[in-house]
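Here is the structure we will look at.
Removed from the display is one protein chain of the complex; every other protein chain stays in position.
Labels A, B and C are assigned to the chains in the order they are written; within every chain, residues are numbered from 1.
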Amino acid sequence: MSTQKNFEEPSYLEYKGKYKGIFSWILSTDHKRIAILYLFSLLTFFATGATLGLLMKLELIAPGKTIMTAQTYNAFFTLHGIIMIFAVVIPGLPAVFGNFLLPIMIGAKDVAFPRLNLLSWYFYVTGVTLVLISQFTGQGPPDTGWTFYAPYSFRTTGNMLPAVFGAFVLGFSSILTGLNFLVTIHRMRAPGMTWLKMPLFPWTLYATGWVQLLATPIIGITLLMIIAERTLHIGFFDPTLGGDPLLYQHLFWTYSHPAVYIMILPAMGAISEIIPTFCHKTIFGYNFIVASSIAIAFVGYFIWGHHMFTSGMSGTAQYVFSLLTFIVAIPSAIKVFNWIATMHKASIDLQTPFYWAVGFLFVFMIGGFSGLILGSLATDIHLHNTHFVVAHFHFIVFGGTGFAFFGAMHYWFPKITGKMYDSRWANTGLIIFFSGFITLYGEMFFLGMKGMPRRYYDYDEIFHTGNIFSSLGAVVMYFGLAVIIINLISSLRNGAKAPSDPWGGKTLEWTIPSPPPVENFEEIPVITKGPYNYK
Amino acid sequence: MKSIENEKNHIIPYKTFLYVLAVLIALTLTSVTLTQISLGALTVTIALIIAAIKSSFVLRIFMHLKFENKMFSRAVIGVIMLLCAVITVTLLDYLNR
Amino acid sequence: MSTILVTHRDDLASKTGMWLFLFTEMLLFGGLFIVYSVYRYRNPVAFHLAARELSVFIGTINTIILLISSTTIAMSITAIQKNNKKLALLLLGITVILGLAFLVNKYFEWGEHIKEHIYPGSSILALRGHGDVLFYGLYFFMTGLHALHIIIGLVFILVIATSILRDKINSENYVLLENSGLYWHLVDLIWIFLFPLFYLIT
Partner (left out) sequence: MYSTTGIEASNYVSTYNTAFYFIAGVSLLLLIGLTITMLYFVFRYNKKKNPVATQIEGNTFLEITWTVIPLVLALVMFSLGWSGWKSTTKPPKDAMNITVVARMWSFLFVYENGKQSPDLIVPVNTPVKINLVSLDVIHSLFIPDFRIKSDIIPGREKFMWFLPEIEGKYKIFCAEYCGLQHSYMHSTVNVMSKDKFKSWYAESAKAVTVAGNASPADIGEAIMRAQGCFACHTPDGTKLIGPSYFNLFGSQQTIIRDGKEMTVTVDPEYIKRCILQPNTDIVKGFPSTVMQSYRSTLSDNDILKIIEYLKTLNDK
């Protein structure tokens, strides 16, 4: 498998197209180049968001004012939330690794609509730019939190319109990506690749695509209503005009809960690729993993109300939402069990991506279990809007999607760049990062149980000790991540040349040279076997 | 997936469209007259049922779903059901307060 | 770069893409239908009375206009399939004119309301109570968004018409025409629901 078959065809990195220099990137419709565009923009936004996070933690290291005013703090967690959710974890794996690998993994030359794909990236950058513009124009930055709850969001003097419109545009970008992937998967699988011979990462992208397509419009229209309410004074959600602020919450979470599965499903897909490769073993219970992805996407649509348990919904609604919240944990459980079962009787090659996968499983479980505590009515009444929730979602969003993102980055790095990285540094970075992570967010569970509300600029003396630990964790983590990123960047220059299949993977991307040639495949492969065939 | 290729050239005669148009206009007028006379709570139901019938004509004939791959009609039905389910779940809250 | 990558045309893919896009449109309006049903449920009387002030006559005319325009664009596909370019263009032309007629009607309808100081943010409307504010807010927002879709649809159709003129769309390759038709029908579909919800259910 590892022989380089084709030397005539230049790699996508070297290919000279119509345009030169930067234009050969920002005008390229090649799915691989677009993926790289996404990767760089996304990392920039991630660094911005993470720095905001660190600054917030430094503010919280002691009660009272430490480094910023309340106004700044409120603006920071708003921007941090918007960037991290809409610009980092929702596009995250699909836009970067999905774009790069989806066509390759299903044996296609590109996505179905290459130009639309490039357009999505432009929407993406425009959306984030609008959000950033909102920080520096008008009467002060938006300060509503990423949830834009009515009626505060049209009472505040903060500069909401560009931020809300930016989120709208980001939603559009997300829809287009999902649409593109759905059509690609329906129409462009290589001959012989039946649905059940498709690898798991494309499967999760497929499930995600439907969620993106069918949930995002709801937030789109909701954000438009907020804009209309602020500019035209149409009464939609303002109680003084007869509107119902709770209806806003319903609509917001009708999107934003499914959105958390947009974030996690592709992450689960990446983990489902990494585990069999390093176990040198076919995945355990392929059909069940596929089914559970679809189940998550479907049931996940109907549990949004668990974000509103203290808002005074009807008892029936509380009952249904809480029950379904527990039901949706089952497909996740199935996945976890199957992944662990795959390691049974395997032959495990302990490489960096596999460590990330193990780390993912651990923190994902913690995040998921804390989700169960929040899904239960009696406990959520106490824990809602405390730092317990903050801990839950950092564990599962950052720990789940974030870990999977870094895992995927280390897994596909050789394929994407054609270079190997130094795994000793990579592992060191991971260990520092992991210990920082646990100190930073683990402590927040206890702060939340004690009753420390979230979005608090200043807090009571009783919460001080916990916050010191948590803030120090953030600093440690910052270092860990710097090590990881610097290691990868320096490997771009100094890394050894990567063979086409460094890990012994069996999916299609490992059958072509690293980095892949412009057209991916010299000849479209004909598929006869399942994706993880190690026999 | 192969079967679609031959259906690509399915040509619907002009006449069919005109018949459908006649039916649609008739339904519109029925709906207008029915709702003008007071039927109480039934009005909403009747108006919505007629709208649903009208839209099924538009979907099936004008939008070719009848002649297209089954996949499309299934997806359309799925999406409509999803939307109804979302509305129902939202109303679970409002109707029981 | 796309020229070397895309070697053959996949009409089904482009139609699938269009349908998926229509799904997002359905949910976009779906969100508004949720808002409508909730507020109607909470303000039954006000919605009932406010709906009576809309002109059923203009509404019916507009419904019929849209239905006819839907028929003509559907027929133009048959025409192009039969390689009758002129007829196809003629039918598209009728569609566009009907679309414009719809907008003109809407313009006068809105104008009437605005003359009576019924528009979002108007203090006279606010005096009439919450139900009316919500009803007219939704009315202007939903019909406004719908009108925006009509405008987009018209532009889409005009672009397609020029492609037909330049023979880029012909009896061999007409999927773009089909797609514009699909879009136009969706606009019609939405109106089929807006019409009873705002004009008829009184």
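FYI, a residue touches a chain if its C-beta (ideal position, glycine included) is under 8 Å from a C-beta of that chain, and two chains touch if they have at least 3 such contacts.
Just so it is clear, the structure is predicted and the values come from calculations on it, not from any experiment.
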Interface partners of the hidden chain - shown chains only, full complex considered: A
Selected residue (touches chain absent from view) among A:W25, A:F298 or A:F326: A:F326
Contact residue for the chain not shown (choose from A:L27, A:I462 or A:V526): A:I462
Options A:T137, A:T157, A:T465 or A:T528, residue touching the unrepresented chain: A:T157
Residue of A:L43, A:L161, A:M449 or A:I468 touching the missing chain in the full complex: A:M449
Touching residues (missing chain, whole complex) on chain A: 70-71, 74, 143-145, 149, 151-152, 155-157, 239-240, 244-246, 279-282, 284-288, 309-312, 315, 318-319, 322-323, 326-327, 329-330, 333-334, 336-338, 340-341, 343-350, 358, 361-362, 365-366, 369-370, 372-373, 375-382, 384-386, 446, 449-451, 453-460, 462, 534-535
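As a convention for this text, only the chains that are shown with their structure count from here on.
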Inter-centroid spacing, chain C versus chain A (mean Cα positions, whole Å): 35
Shared-contact residues (touching 2 or more other chains) in chain C: 12, 16, 23, 26-27, 30, 34, 38, 42
Chain B, residues touching no fewer than two other chains: 79, 86, 90, 94-95
Residues on chain B engaged by chain A in the complex (per definition of touch): 79, 82, 85-86, 89-90, 92-97
Interface residues, chain C side, partner chain B - complex: 11-12, 15-16, 19, 23, 26-27, 30, 33-34, 37-38, 41-42, 56, 60, 63-64, 67-68, 70-71, 74-75, 77-78, 81-82, 178, 181-182, 185, 188-189, 192-193, 195-197, 200-202
For the chain A and chain B complex, residues of the former touching the latter: 214, 218, 246, 250, 254, 301-302, 305, 313-317, 320
